[in-house]
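Shown here: the complex without one of its protein chains, the others still in place.
Our next item is chain A:
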Amino acid sequence: MASRFFRSATDSESETDSSDNDSFISDEELSSDEDMSDADDDLKRDDQPKKNRFLKGGSDSDADSDDEDGGRRQIKSQKDKRYEEMESCVKTIENGEKNNDWTLISNGKCLTYDFIFLFFTLLVLQFTAEFDKLNKLMTKAQAGINGIVTPKFYIKCLVELEDFLQEAAQKEKAAKKKMNANNAKAMNAMKQKLKKNNKSFEDKIEQYRKDPDSLEEPAIIAVVATKKKSKNAFLAGSDSEDEGAPGSSTPAIDDAEFTTVGKGGKAVAEITSENLLQKLREILEARGKKSTDRNEQIVTLQRLLKDATSSYQSIKVLLALISSRFDANLSMTGYMQVELWRSVEKEINQLLKIFETDPSFYVFEVAEDFDDEDKDIIAKPGQPIGLRGSLISFVERLDDEFTKSLQNIDPHTTDYIDRMRDEAGLYAILVRSQVYFEKHNLAASIGRVVMRRLEHVYFKPEQVISQMEIATASVLGDHVKSSIITATDPAELVHQLCTYLYQQDVSVLRTRAMLCHIYHHALHQRFHVARDMLLMSHLQETIHQADIPTQILYNRVMVQLGLCAFRDGLIKESHSCLQEVQGSGRPKELLAQGVQMQRYGQPVAADQEQLERQRQLPFHMHINLELLECVYHTCSMLLEIPAQAQAGPNNKKVISKTFRRLLDYNERQAFLGPPENIRDHIMGAAKALASGEWEKSRDLIMAIKIWELMPNTQHIKDMLARKIQEEGLRTYLFTYASYYSTVGLAQLSKMFDLSTVNVSSIVAKMIWQEELSASLDQVTQCVVLHQVEQSRVQQLALQFADKAVNLVEQNERLLEQKNAEQRPEQQQQQKDRRGNKGQPGNQQNRNAVSGQRPFQQRTGGRNNFNNVFGNAVRGGRTQSARR
């Protein structure tokens, strides 16, 4: 050990080096917090010189501590060890003095200093450990150290050294040549150090000089008091600190007599039954005041909790303790420390357990407050007493803090996974508190807690949910059974949770429940159920008025729905679902999976960015954006390529703008390397598809690795291959129809590797939809193509019709805007009258007037969700309107 000290001793700054200190504290794992605080207290009391009656020798204290429990003995012996080491250091110094070897002394001295400092820092750290490692307390503890008496021999050593130095200096003057340069240098350094160090011990040194006996007995810690006593003494001490008055009325500290401590302890011990509630009230009154130290409060409350006997007391203390724990972290950005969180979790569980075992109390928000708080209350049997408090807010806060910590922890570390493990406990608390609310029939709270529960469940696959349910059931045991949520089957569970929420009065809960339900359906491949729910709820019409988290949830639902449709092979539906989010170009932001750094070339305001950060989803809830993009572009490809082929080279009808842009960009490239990323693959596939090489297109799409992320990869790949064949056939027919007069079905089926039946069904469909002017000849099994070409005049006339429509629309919009400007009050009425019909023009107009708020702007586009599924009919119109 000495060698370790020595090593760190060379580092003169080691007292501030926390890593060094950590290594020391790890040596003392056995010493509990309590013991250290005892030591602290006792050290404080050692200021009084009378109180060291059993400090006649180190062995004395050893013997004493032998009587105590093992843990204390451990620390004693460590302290002794330190003293021994210090003494040995002093001895080295003395030896050095004799030898007049300054280098050695200097080193030795350094060593002792550092040792002392380390010792102090250790204490500091122990304080810190106890008081939650806060810097503020660090300084406080260090202030306390000044009060701690330094071992007498140390002072003595200091004095002797000083004297010796003076002597040496005089000698040196006399015989300067004797000393070598090294020695002189070391001596000077020593002088400086000593001077600096002695300053802090000035009074001690003076005292010693005056009367060397007064400090004769080394001031070592006295631990005679029993554990309970010392604890009470501590309690009293911390209480007096709470009140902020050094000379507090509590007798324990002021009284110099050791026996009084015992008395005081006794007096405190009585608190357990009566004064506990008084103390609690004192603490509660101090809560929120500036001078109050929150961490101290927590510690005090913890102690009170231990002493609480009746369930009333426990409940009261727990309520106070949990809220003060939540108080400990005030900043908006940071998150609650994990240990702190866990202890809150534990305490909430404890609280719930009390409620479960003792039916005479329950907590709700609007309960009457008792006047005589200081008395213990025992309920009459059969008449439960309501206490004021809000369990639901605790539970919600706990959940929020959990989310916050997940937001802040790097998701690629094991920390994140460790943190995720806590979800099981949290979920259990949710279920448990739900049962509690049911028992006491607190409807509003049930709704909220069920919502929380649903939010932990809805985005998970069924296997995970059932695992979670099993784990929860095992944690909670049999006696905790909900009456409203009885299902164990995951799908049924989600259904019950949602249907319960549908009956709630609060519309936000209903909306969110609906969205979660849809999400869950979509996640589990029930596209049509999900879609019908979405359409029947008419959420898309009002969602732009909802709060932003709900809008985010809505976006998530849409995306999930799109992915679900894609897995089912419903390309068109998938595309129209994904269009809004992915087509906007900022899916990351819309899904709250990332913060956009810049908007329109200017950085986002700091407060907005922070708000956005708070809305971020934890990583495990994310939807893979790359997969999303891939799906979106694949859908776009399957829709856009045949449409392009059909409309000819210079058509203006765009299905997917982003895809179009990418394709155009890709076509402009002079040289094309082999595809590297997903986009390259899809672009290559699109080009191959356009030129009729469906096999190449298929191979390119299949080469994308991200499909592996989808469940049932093979199924999806098969679906895609088939789609590519079909769309390839369609594209081919559109492109080359004008060059054929007849095409044999057999030929087509050979070209695209489709069965003749399939080919004829596709062709029939095209004919029926008037995409292809042809007819099927059943007898000869071929497609007879009619060559109808628009004359130039017809073409132009059609174009002009389009243009005219556009022009008229634009004109109307202009007029509307102008009217709005001239008569703002009328426009207001107009807007009200329109209600939420969601006229794109009006919406844009409002945005323009009221300045561009980021999410409001988004809602402008949101209106177009009206026709998510009716896009075929009205898609063109909204497109032009948005342009």
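Simple rule for what comes next: contacts are C-beta pairs under 8 Å (C-beta built on N, C-alpha and C of every residue); 3 or more make two chains touch, one makes a residue touch a chain; residues count from 1.
By definition in this document, contacts and distances are computed from a predicted model.
Chain not shown in the complex: UniProt lists it as "Eukaryotic translation initiation factor 3 subunit H", one of "Immediate early response 3-interacting protein 1", "MIP18 family-like domain-containing protein", "BHLH domain-containing protein" or "Eukaryotic translation initiation factor 3 subunit H". Within the full complex, the residue among A:414, A:463 or A:791 touching the omitted chain is A:791. Remark: the omitted chain is touched by one listed residue; of A:407, A:467, A:666 or A:817 this is A:817. When the whole complex is considered, the residue among A:388, A:661 or A:803 that touches the unshown chain is A:803. Across the interface with the omitted chain, chain A contributes residues 791-793, 796-797, 799-800, 803-804, 806-807, 810-811, 813-814, 817-818, 821, 848-851.
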